[in-house]
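Everything below concerns the one structure shown next.
Missing here: one protein chain of the complex. Every other protein chain is in place.
Letters A, B and C name the chains as they come in the text, with residue numbers starting at 1 for each one.
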């Protein structure tokens, strides 16, 4: 017990230097404004990209037969690197449980777990499942999104048109349900429209102008209805475009105002091109 | 006869209290600004959604074999609920005949009738027809449209570009008729273009870039004509997009400006929402 | 001879009344601002629409077998009507040869000629050809275009973006030729890319996102190239849309200015919303 007490004391003593060490580590791993932080990010991007490529080409039989051994080695190396990264993130994070429960925490865990299972439980049945779960490592690619500049502008435009996009999606779903159901009645299961979910799948394929051709209308009424839904889809494509374009034009106009002259009275900078007086303090520009 | 007279009197006496009762019911069913009215709407949305899902999955054979009994029960329950709703609407509506003749009145009736027919006329031949009509209940999903916010903005944009969309649709129909007819001559019935309506169907499938592939040009001239119609369709898609985007940009600009007040100094009215001073003359707003 | 002289005199006498008669006829046939002119146009629209529908459904075998006799009768009636119209147009037109040589003059002639040939030269071989040419009557549908309102706005937008659309079309053709040729080398004739024109057809089908599926890449490199052209097509679709939208926004802004106040000094009416002085004469508004 005294040993435990001692350890506790020792820990609290080490806490400060430990904290400093953790703070530095936190800056390197979670931030990107220092030189080591940036290097860490670049290294991570490269490793994630390589690991994603490994997962992708590993599923090609001919490549697996030729370079299977090399890919297996690479996978082990990536797993070790990702394990170290995962542990470091858990250590230096202030709330490790919150990180572990977050989307990227789960993805990080899932991208290392399967390899360990395949090493420690080498039964063939487990391996088949593991082989599949391992592919989920691909979600790590989402980590790269935050490194891409200007994505904020796009995300902002999408976010501010969020409600309109909901309305649009709701319209699409309504159209698809109604046309799917009517086509199920019109075409009957003999022509491939075996049930309403299948018909709805056809309606989505048609409305979005994908048009696989695995299900096509056979009856005359079915063909007429298809034409209606096609032209409708052709017109509906205009709606999200209109929304995003309008939002984007607005966002860009705001963005452009940055360069215009600053008001000397209040420091406001987002004046319109034709403004003679500051709209906030009434100062002459 | 005296009994009938008595009844008439009794009715006119009851009229007033009855009217109050009907007014309350009317507010609950047709309006949404009171607490019971809102609760009624939410409950109706949930029931309609559930009933639509029931209709959809009921057509899947595997699900029908497993949960057919349960789905049949659910259908009866939904029918009873919709029957009560239909009767209540008829009672509290000031002009029941107008409601019964309206689009939603007919849909409401058609979504309850088939089940009753299948209960009271259980002949197998009638059942087959009823099974099909029952699917029309799906049109009830349109009732949900009015609960979606911001749909006015979209509908407004579509309405104000109504005439331009007509012009666009007319152009599409003209192009499709002419290309369909020419392709019928060029490809001949041997290559699947059996008649002009079929050729028009092909032209719509191609112009809208759906491209099922169930009919494809086989001759050289046919392929050249297809290329022309494809690039044309590719360009025509720009027209509705342009219309809706232009209308939307206008609507959004208008929406942003409507709230502003007129400057007393210079009469300028298109101030931004956050303007405190007129940007033209510097007057306080 | 004296008879001829007499006739000539008679003619020159009749000339004036004849001219009046021709002027009235001209107003009725070629203009639409009088009551008889409008009635003539409406009647012509209905007859053309009916005749186009007759041509279309006449190619459907089942309908032809059932109502063939009736459709044949209708065709004769339409031919007689169109013949009268054609002759009237030739008579009242100031330059009949110019009309006869114009696009619609040729279409008008071609829509009556085949029926007469089939009546006077009833050999089966000629009939087969006539049956095909008769379909060209469908081009009469283009006559309806000028009766559709607001088409000027669309046509204006297209015309003012004419040069940009040329650039766009040229880019599409260049991309399609290069990708088609490269795919011909990559896929080889064994995989269906039998020659470069075929490959170009495939490239157009892919770039415009039609995607029939009658020709698909089979090799690995071919699939990678296909992905490039698909994403490219996805992006290129933005260009005509951008052009038309930008033109349309400009056109609509001009169009909106109509409602603004008229300058008292010079009568100019197309002022901007924020104009305080007329930009043409400097008058205060």
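Keep in mind that, in the parts below, a contact is a pair of C-beta atoms (placed from the backbone, for glycine too) under 8 Å apart; a residue touches a chain by one contact, two chains touch by 3 or more.
Bear in mind that the values here come from a model prediction, so they are computed numbers and not experimental data.
Seen across the whole complex, the unshown chain contacts chain A at 52, 55-57, 59-61, 132, 135-136, 138-139, 141-142, 144-145, 148-151, 153-154, 157, 165, 168-169, 172, 197-198, 200-201, 204-205, 208-214, 237, 240-241, 243-245, 247-249, 252, 256, 273-274, 276. Interface residues of chain B facing the missing partner chain: 209-213, 241, 245, 280. Those residues of chain C that touch the chain absent from the view are 163-164, 166-168, 170-171, 174, 177-178, 181-182, 184-185, 194-197, 200, 206, 209-213, 216, 220, 223, 226-227, 230-231, 233-235, 237-239, 241-243, 245-246, 249-250, 271-272, 274-284.
The criterion applied here is as follows: only the chains that are shown with their structure count from here on.
Between chain B and chain C, two chains of identical sequence, the interface residue sets overlap only in part, with shared numbers making up under half of the total. Of all chains, C has its CA centroid at the greatest distance from the CA centroid of chain A. Geometrically, the chain at the heart of the complex, using CA-atom means, is B. Distance from the chain B centre to the chain C centre is 33 Å, each centre being the mean of its Cα atoms.
Centroids built from CA atoms put chain C at 47 Å from chain A.
Counting only residues that touch two or more partner chains, chain A has 209-213, 241, 245, 274.
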